[in-house]
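The complex is shown incomplete by one protein chain, all other protein chains being positioned as in the whole.
By letter and in written order, the chains are A and B; residue numbering begins at 1 in each of them.
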Amino acid sequence: MLKMIHGAQDRDLRAAHTTAGEAGWPVPFPSVLEYNSPAHGPWNIVHMGMLIPGAHQIYVCADNCNRGVILTAAEMGAQDRFSNIAVSEDDLINGHMEELIIDGVGEVLASLEKKPSVVLLFTVCLHHFLGTDLNYIYSELRSRHPDQIFIDSYMDCILQKDGLTPDQKLRIGMYKCLEKRPLRPDQINIIGNDLPMNDGSELLQMAADAGISVKDITRCASFAEYMTMSESFLNISTYPNARPGCEVLSRRLGQTSLYLPQCFGYDEIENELRSFAEAIHAKTLPDFASLRAMADEALFHAQKIAGSTPVAVDYTAFPRVLGLSRLLLEHGFNVVRIYADAFSGEEEEDFKWLAANHPDTEIYATIHPDMRVMPRGWDGKLLAVGQKAAYFTQSPYFVNLVEGGGLYGFNGIRSLCGLMEEAIAAPKEIEDNVVRKGLGCLSCIDI
Amino acid sequence: MDQVLVKMSTYTADVSGVCSALYELGGMVVIHDPSGCNSTYNTHDEPRWYSMDSLVFISGLKEIDAIMGNDDKFIRDVEEAAQQLKPRFIALVRTPVPMMIGTDFEAIAAMIEEDTGITTFYVPTNGMHSYIDGAGAAFEKLARLMTDEISGKPARDPADGSICVNLLGVTPLDFSVGSMVASMKDFVADSGFRLVSCVAMGSSPEEIARAGSADVNIVVSSTGFRAAQVLKDRFGTPWVVGTPCGGFGAAVAADVRRAAASGEDIISYDSAQMPEMKYRAGYYIIGELVTSSSAAAALMMRDGEAPQVICPLEPPAELRKEPAAFIRAENAIRERLADAGTVIADPMYKRLCPDGAQLIAVPHEAYSGRIYRKQIPDMIKLEI
Partner (left out) sequence: MKQIAVYGKGGIGKSTTVSNISAILSMKGLKVMQIGCDPKADSTSLLLDGARIPTVLDLVRERRNDFELSDMVYEGYAGVLCVEAGGPTPGLGCAGRGIIAALDKLKEKGAMEVYKPDLIIYDVLGDVVCGGFSMPMRGGYADQVFIVTSGENMAVHAAANIALAVENFQKRGYAKLGGLILNRRNVRMEEEKVAELAEDIHTRIVGTLDRSDTVTDAELLGKTAVEAYPDSEIAQQYRTLAGTVAQMCGLESA
């Protein structure tokens, strides 16, 4: 029987890792074949779509493509909100793809016990290559089912390297059914997050202090409540993939859009909060000096516990993985390794800082094929921040978090420190945690 | 409409079937696809992904490369990875878009083989068929390309004259990673046979290379049938189709001895030696054809009555025997189950069963994936 092959042979695996001082910007590794690790915590389009209360998702695709999405829905206990129209070879050549979709959707709708608030209809790569007339499909569907809202959605991975990803497209699409309404000066939205922002964040506190309510799809209890997001005068996005959706929505509804990405530089955080204060016409500002001091204190406390324990971080935990690394290094943590396949344009300054100040910090790919055979493990104790970091280092001392975890601002930094302390103190079972899809969603697998 | 699924899940498709079949053999499997196929496979269709390494990758096909027919990047990336990772073989797997644009995988495989010196083949999947096709085609390639020529059939094991057998069609998709594979190997030993190879779980490539030396091939899932046909062609080895569940195992063993003696091919669940099946109305078993038909036979022997087999997959025509029903469409399955009192099936079929019907849960990895993995009974021991 084949043994584990990672680390089994002497190989030159330099193609899959480099250092901060030598890494190319913004993509340090070549685009070759891709490996997919067992860490599956980040949300996919099924998880995201289910955030719309009462939504039903219909995928029109081949069986192999459907397998992943239908089981995502099943694993999160949402199989009753999911249907499929299976595409066969004959459908590719018989010229009736549009009819298949139109009639198939009709049949799904007729068989549902409850009318969905919204139907997210997903077409795929094949439809682009067939030249399927999606405009005609939606126009016909809306004509046949005038009381049903349809959102054009896409699982078209073939376009993702040179255009918007299916994830980004859905974060645009998910807000398409919000209709133009009079705007309220006392309500704002957080757009495009999968996870709720931490309750203690300064942003939420500032809104509350200003008498402004904050709507977030992650907390909407009903479709009616979700639709009231149309009335907000301001849309905030904090997750990079959410930015296009936020901007498109704002333009359409005449709302103001503000991109305040989750970040770790104190100046940047403060600037963002100041921009926010201005946008909501806040009468007072937080005590930034005090917030900075509290963040420093939390970092100091956590660093005392961590000591010289090596730290590895990965991009699935925080989009601004370089910013996080810099914050931790500046506060004395021993960040030795960053797992990321590419860097966001927003991180150039932090990239340069790392290259200048910590050029030996290792940068490892996560999808390069060599990562399949890269030795997994770490000699001694290591704190991992992120599931991929945990998997590749096999460290049970890890912060299990994806997509920034909703940890925004100075408060987010303090919360992260708490999570790191917890992680160092108590090991976790790696496999059972990292293989579950959509961290934060129900996961009913029994492995 | 036959193609609409509202309550049903989707079986593992052909692409994942190939990966599952070839997983343990030291090769490199490359799925030519933009993204998604690899994570779908390793999340839902491969319980070994975390605990056992295998070289399964995706090509990351981009739109412009598909439009312009830029196969060069694909070839280059495969060759570079092969040079680095030195796999025993390379398998190229096709997905919907390359199929649509007519990518010539045969030619690409030949070019890669010539450039790298590594056996390279392509499996003609397209993402629209089940794992029966995919794993079946992969096992067929194995039988054709990765088994050694045998000059003259060796005599029975000189040590004890025991019949040598292969188990064909063994993947976690049908047998999970619990005790079933070990139970099948126990069956081989307890029946007095000697195992040449288990294709393809728990046997090394060297053992599988000797598959041609077996006296009889036991096909335990329909994924193994095409390989059995190839081995019959190449080595004259007869096949016996049947999963040795419970008391049915004795019938399979008897058929193996008969086949060894006479050279005949036997479908155990349809053989003349089988007792007459008594089907109770409203009693069904849903699943892969060979395992379900074998379980039905075992239940007949144990309980004096058998469930009717409903197979929603596409097994080879030679294995389809009445009264098994081959129904794929959700509406048709629901209709068939209208009178169901007891259904043995994956728990995800509960939604298709009428109210009041009892579902005896036998989770199937190829259907519900990892959701009920710990609850999968050992059907070889007929633990239901």
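Note that a residue touches a chain if its C-beta (ideal position, glycine included) is under 8 Å from a C-beta of that chain, and two chains touch if they have at least 3 such contacts.
Remember, it's a predicted structure, so these values are computed and weren't measured experimentally.
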Visible contact partners (per top-of-document touch definition) of the missing chain: A, B
Sole contact to the chain not displayed, among A:Arg81, A:His128 or A:Lys215: A:His128
Candidates A:Asp12, A:Asp147, A:Asp162 or A:Asp379 - the one touching the absent chain: A:Asp162
Contact with the hidden chain (one of B:Met100, B:Met274, B:Ala325 or B:Ile360): B:Met100
Selected residue (touches chain absent from view) among B:Ala66, B:Ile285 or B:Leu352: B:Ala66
Hidden partner interface residues of chain A, rising order: 128-133, 135-136, 162
Footprint left on chain B by the chain that the document does not show: 63-71, 100-101
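The rule is short, and it goes like this: only the chains that are shown with their structure count from here on.
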Rounded Å distance between chain A and chain B, as computed from the means of their C-alpha atoms: 36
Residues of chain B touching chain A in the complex: 1, 3-7, 9-16, 24-26, 30, 33-40, 42-45, 47, 49-50, 52-55, 57-64, 66, 77-78, 80-81, 84-86, 95-97, 100-101, 125-130, 202-204, 348, 351, 368-375
Contact set on chain A toward chain B in their complex: 1-2, 4-6, 9, 11-12, 15, 31-36, 38, 40, 62-68, 70-71, 74-75, 79-80, 83-89, 91-92, 100, 103-104, 107-108, 111-112, 125-126, 128-130, 155, 157-163, 369-370, 372-373, 431, 435, 437, 444-447
